[in-house]
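Missing here: one protein chain of the complex. Every other protein chain is in place.
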Amino acid sequence: MAEMVFQRTKGLQDRPFHYCPGCTHGIIHRLVAEALVELDVLDKAIGVAPVGCSVFAYDYFNCDMQEAAHGRAPAVATGIKRVHPDKVVFSYQGDGDLASIGTAEIVHAAMRGEKITTIFVNNAIYGMTGGQMAPTTLVGQKATTSPFGRDKDHAGSPIRISEMLATLDGPAYIERVTVTTPAHVRKAKRAIKKAFQTQIEGKGFTMVEVLSTCPTNWGLTPVEALRWLEENMIPYYPLGVYKAPEEVK
Amino acid sequence: MAKVRGKVTFKEHLCKGCELCTTVCPVDIVKMAKDRINTKGYHPATVDEMEKCIACGNCATICPDTVIQVERLRDND
Partner (left out) sequence: MAKVLMKGNEAIGAAAIKAGCKFFFGYPITPQSELPEYMAREMPKAGATFLQAESEVAAINMVYGAAGAGARVMTSSSSPGISLKQEGISYIAGAELPCVIVNIIRGGPGLGGIQPAQSDYFQATKGGGHGDYKMVVLAPASVQELTDLMMEGFDIADQYRNPVMIIGDGMLGQMMEPVELREPKKRDLKPKDWATTGTGGRGHTNVINSLFIDPAECEKHNLKLKAKFDEMEKNEKKYEIFNCENPDIIAVAYGTTARIVKTVIDKCKEEGINVGLIRPISLWPFPYEVFEEYADKTKAFLSVEMSMGQMVEDVKLGVNGKKPVHFYGRTGGMVPVPDDIIAEIKNILGGAK
């Protein structure tokens, strides 16, 4: 008899992803879905989709979903969680959505200690709109609106969201992870599960920032993109726990 | 002592040829099938030397499109 080691989770709808080859959205969606199933909260989950490559997330997660305006997902999630405090509410956002247009919304949801979980997909670029500079684009990194490389004097240095939100009292758990190797993927999954678990325990705002690739707009193959992330993004965005639930009184 | 053996199955029509799986196999048996293309036009990932598979699940873990299913086989399989 064979024993199943890995099969597609029922937390995802039976629908192929539209994402580019090698795009880490596919991995991250799966981890979120698996976490909800393993915590047995899939039928209590309500997710909020962003604007960005993952705008169709409402077609992939096998739970109730709301599509939000660009950047507004934490406010939408706040509305949902205040109406249904017993449900597991999450937002799934990219770096344009969360770190640019939606910075006020994420900061204030975190400040209020809104009991939601935010999955922040940071790939240092704007994917869906064709590769423009993001607030998370590295100094020197080329993007279509920073064609000569991001200039620190002109456009500033990139924003470290996990560190920034960790200065607030509202967050109960913030961790930055990545998905460039199977070991990292397994660690990212544990972080996502912990974030949902911390929400279920009512401790406060939780976020997992996932350093991700965008092979298409970085102009690299999917495999090269993983290595570029490890060499360039991890030094600037160190992996690790920035707020631990054990610290929350 | 019995060796762990695995069986991986690929839903070839979902594969986008990203090759991430080929970089994480500890026994280096995951390859892109150069002799065929799927409906999307990619060479799908595949395993030819299944007897070497140890059911670690790394390939399925890194695959963004849940192309791969992994089973662990008992000795008499």
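Per-chain numbering from 1; labels A and B assigned in written order.
Keep this in mind: a residue touches a chain if its C-beta (ideal position, glycine included) is under 8 Å from a C-beta of that chain, and two chains touch if they have at least 3 such contacts.
What you see is a predicted model; the values in this text were computed from it and never measured.
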Chains in view that touch the one left out, judged over the entire complex
A
Among listed residues A:L39, A:A69 or A:V241, the absent chain is touched only by A:A69
Full-complex touch with the removed chain, picking from A:I80, A:I125 or A:I159, is A:I80
Out of A:C20, A:A33, A:V48 or A:M233, the sole contact with the unshown chain comes from A:V48
Could you pull out which residues of subunit A are in touch with the chain that's been left out?
13, 42-46, 48, 55, 58, 62-69, 72, 75-80, 82-84, 87, 104-105, 107-108
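The rule is short, and it goes like this: only the chains that are shown with their structure count from here on.
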If you average the CA atoms of subunit A and of subunit B, how many Å lie between those two points?
27
Subunit B partner contacts - residues on subunit A that touch it in the complex:
1-9, 12, 16-17, 19-27, 30, 179, 181-182, 185-186, 215, 221-223, 226
What does subunit B use to touch subunit A in their complex?
6-7, 14, 16-20, 22-24, 42, 55-58, 60-66, 68-74, 77
